[in-house]
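Shown here is a partial selection of chains from the complex, left in place.
All chains are identified by letter, namely A and B, in their written order; residue positions are counted from 1 within each chain.
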Amino acid sequence: MGKTPLLEIVTGNRTEFVDITSQVQQKLDEMDLKSGLLCIYCPHTTGAVTINEGADPAVRRDIVKVLNTIIPWNFDYKHMEGNSPAHIKASIVGESVIVIVEDGRLCLGTWQRIFFCEFDGPRRRKLWLKPVRA
Amino acid sequence: MGKTPLLEIVTGNRTEFVDITSQVQQKLDEMDLKSGLLCIYCPHTTGAVTINEGADPAVRRDIVKVLNTIIPWNFDYKHMEGNSPAHIKASIVGESVIVIVEDGRLCLGTWQRIFFCEFDGPRRRKLWLKPVRA
């Protein structure tokens, strides 16, 4: 994985959305990608990546609250580590996002920000970033 | 975003799946992509893109109905705009899809169609399309 740039994140809660947009743009600045796609990939099975509204923190809070309601912490789980809900959320939200890049900039909608989704924190996490040219 | 082709959609309902397959293929025809991947990206935070069955409209209707049941309109939401359920659906369904392109054609399964998912309409929406070569 020597060629794939890393992003390091420290989370502070069990379930949490961390805005990583600026860090991703910073890493993109170090790459030689003018136009193409950037894959932001989570190699952990109890975390995910998503894109959503960043202006009002209540949006993140509401997403987390509903996910915790839909996917119960108490259920007839067989996985003994007690973090099955985190694995389920990871598959529902998804382990990666693809962002369009033009002129070396992430192309995001007006209200969009990129979030690392912590579902079994607090932990130290790594994300992988991989650019492909158009 | 001058280089990234736009697709414009007008939705007519609060929650709705709009079949955009023909429009996407039309835009692809104008691109110089023979073989590669096409990213279909939604820059809105209360919409999404998905691929599912297009033959029977009841499938779309059932997906919308269950999403509206799982993610309640009435809940202890803090986001004051009243559209938190739309943001949650956006992160669950996902803001983009990747489609394989061969010989300048979208490669879809027999029953697959590409849908823009409106979760907070009716509105005017834009999608971004970005091709990368194999």
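For the reader, a short list of remarks on this structure follows.
Note that in this section contacts are C-beta pairs under 8 Å (C-beta built on N, C-alpha and C of every residue); 3 or more make two chains touch, one makes a residue touch a chain.
Owing to the predicted nature of the structure, the values given are computational and were not obtained by experimental measurement.
The complex is a homo-oligomer: 2 chains are shown here, and the full assembly described by the structure file contains 3 identical copies.
Keep this in mind: only the chains that are shown with their structure count from here on.
Rotation angle, chain A onto chain B, C-alpha superposition: 120 degrees, expressed as a multiple of 5.
Put simply, the C-alpha centre of chain A and that of chain B have 20 angstrom between them.
Note for the complex: chain A touches chain B at residues 35-37, 50-53, 56, 58-59, 61-63, 65-67, 69-70, 92-94, 97-100, 102, 107-112, 132-134. Those residues of chain B lying in contact with chain A across their complex are 1-4, 37, 39, 41-45, 70-72, 75-81, 84-85, 87-88, 90-92, 94-96, 98, 128, 130-133.
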